[in-house]
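With one protein chain removed, the remaining protein chains of the complex are shown where they sit.
Showing chain A:
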């Protein structure tokens, strides 16, 4: 019983964890791409890693917090423009191929020794080197706070302050996306998603709308990258294809083209993921023929299976509209 409570507390902790917020934010960005505009970005982790580098490197170079944040956003914008310019005029699959390879290129360049002085190569950047300016911003008194079963330091890496900031950013992003997608601008995006030629025939510059959407979602991805590395370190190999794959899972789980889908998806994903991993390690589960060292692998397999099951049995996700999706099977 005690063990179960411990597992449950761990899982509850995941609901508010900075990484959960980071994934939610990245999925909000991906939702702007895929859910609202129909753009196949298969390299969201690239935007996140670039945002993290942009923030970390400029902070280490002496930039104040808000400037470093702007640098990260600019990096996301630039990445979107570079990837979008040659591909957004072409069919959707080109963007998919380009984003997946570009994200890999960013990671490879980051972990290579070419820019060792800036990126720290494959070892990455130590959190302590770039977290100072962020933690100095905190207005919380020092100490620990316990809310319900969750107890963290007020300030520091894995703190209430980090959570407060991360989720504030998520709320802000939700507000912006809500304002945008309920507007005529958002309607054009959805039109592009449905049939870009039809939208073109009505005199809209489809290309520039796609570019705007790619930039917006990319900037949200870059900000998500910052949140992701604020409690820890910047490790390029932690932000690769698996990360992109998880962001997709999170978005599809919650429901593409829904406002809260990415947030719900992220919370549910990490809650269940923690239950599975921690649960398999408890004595209760000893009858399972899974050695402790393989628990993470099995959990990874379950993530993949989950994604497949969603796509097959509930393609609209949790919050999506069944009726709306049914039309897709024209």
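Just so it is clear, a contact is a pair of C-beta atoms (placed from the backbone, for glycine too) under 8 Å apart; a residue touches a chain by one contact, two chains touch by 3 or more; residues count from 1.
By our rule, contacts and distances are computed from a predicted model.
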| item | value |
| --- | --- |
| Per UniProt record, name of the chain withheld from view ["Membrane protein", "ABC transporter ATP-binding protein", "PqqA peptide cyclase" or "Cytochrome c oxidase accessory protein FixG"] | "ABC transporter ATP-binding protein" |
| Contact residue for the chain not shown (choose from A:96, A:180, A:238 or A:268) | A:180 |
| Identified contact with the non-displayed chain, of A:136, A:194 or A:296 | A:194 |
| Hidden partner chain, touching residue among A:4, A:61, A:172 or A:202 | A:202 |
| Touching residue (missing chain; options A:93, A:136, A:286 or A:324) | A:324 |
| Footprint left on chain A by the chain that the document does not show | 176, 179-180, 183-188, 190-191, 193-195, 197-206, 212, 216, 323-324, 327-328, 330 |
